[in-house]
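Since the structure comes first, as structure tokens, the remarks are kept for the end.
Just one protein chain is left out here, and the rest sit where they should.
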Amino acid sequence: MDAQITSKILVLLFMFLTVSSSHNHEGNNKHYKPCKRLVLFFHDIVYDGTNAANATSAIVGAPQWGNLTILANQSHFGNVVVFDDPVTLDNNLHSPPVGRAQGQYVYDTKNVFTAWLAFCFVLNSTDYQGSINFVGYDPLMVKARDISVVGGTGDFFMHRGIATVMTDAFEGNVYFRLRVDIKFYDCW
Amino acid sequence: MDAQITSKILVLLFMFLTVSSSHNHEGNNKHYKPCKRLVLFFHDIVYDGTNAANATSAIVGAPQWGNLTILANQSHFGNVVVFDDPVTLDNNLHSPPVGRAQGQYVYDTKNVFTAWLAFCFVLNSTDYQGSINFVGYDPLMVKARDISVVGGTGDFFMHRGIATVMTDAFEGNVYFRLRVDIKFYDCW
Partner (left out) sequence: MDAQITSKILVLLFMFLTVSSSHNHEGNNKHYKPCKRLVLFFHDIVYDGTNAANATSAIVGAPQWGNLTILANQSHFGNVVVFDDPVTLDNNLHSPPVGRAQGQYVYDTKNVFTAWLAFCFVLNSTDYQGSINFVGYDPLMVKARDISVVGGTGDFFMHRGIATVMTDAFEGNVYFRLRVDIKFYDCW
């Protein structure tokens, strides 16, 4: 065995060490490239006592000073909202939905609009079949907010990642539209 | 060093490359074998105003058109149910429980029975000690539904996986029994 082959083996070993240590991901480098990426929109219409036909969400919990048709004082602190919202590929509420966003959000701050989100996307299109589970903190007044993708099923089997949420539009307390940029970093 | 040893090293290196790339799990293969598997049942008896002694769950949130003893119209949309249900090894409600299923489910669709689940199994038996955390979308009318196993403690330290949920039996809106086939793919 000549020196050339030996050095090639050592180079391969060195590459392994590098890959292995990056895979242990104990470094500080957060500039990972997503292994899969999806940008989707969802549309939430909160029930306000008058819009039963169109509403896609309803207040189901409120603090003692609140009620179930108007979001509460103090930045809606304590309101629990359950939703079943259409998911679309673009920002048009009337585009054909590719799935549903289902779950709950909880307004959880007294002096600023922030929510804690726990929900899933259930996708049912020619491109994707499966569900994606999200949890995270959503400070509504910040332009881009990161939440966690904690799991998935079907085409998103065991996936994990980060979703960047942006408020794309809102009308009063009743309609809002979120743009969700889903970046998977663990794809299986 | 003779050619035989060199080739053995190269074979080992090749095996590493294979293992390493499968561990990156960026392929399309979803036919992974679970590293641990458990099939368990849990039994939910919803409080209806008359069954306080037996009930294992209670409606704690409802939309404006609902109440706290009868699941709401429109596929129970908006009902939040908190539960503490016995977990058994077989489908008999009266079998000795091996743990508890605790958490909440939220009915989150207006025109079909679907729920968003967020709960844990707390197992306390000679076989298993620890907790398993689940979240996910549960379309009740589908025979087998996959949800995410997002973490665990004790014997399930850091585990992730998929749980396949099936409705094993139900009686009206008050009793239902779920079969949960828990497949861990990341076992630590």
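The letters A and B name the chains in turn, as written, and every chain counts its residues from 1.
The criterion applied here is as follows: a contact is a pair of C-beta atoms (placed from the backbone, for glycine too) under 8 Å apart; a residue touches a chain by one contact, two chains touch by 3 or more.
The structure presented is a predicted model; accordingly, all values stated were derived computationally and were not measured.
> Of the listed residues A:D44, A:D85 or A:D186, which contacts the missing chain in the full complex?
Per the contact definition at the top, the residue touching the missing chain is A:D186.
> With the full complex in mind, choose from B:V122, B:L140, B:I162 or B:V180 the residue touching the hidden chain.
The missing chain is touched by B:V122.
> Could you pull out which residues of chain A are in touch with the chain that's been left out?
Within chain A, the residues touching the omitted chain are 1-3, 5-6, 9-10, 13, 16, 20, 23-26, 30, 32, 60-64, 66, 77-80, 106-110, 114, 116, 118, 135-137, 139, 146-150, 160-162, 185-186.
> Please give every residue of chain B in contact with the chain that is not shown.
Residues touching the hidden chain, for chain B, are 1, 5, 9, 12-13, 16, 19-20, 23, 35, 47, 49, 58-61, 67-69, 80, 82-84, 100, 102-104, 118-120, 122, 131, 133, 135, 150-154, 157-158, 186-188.
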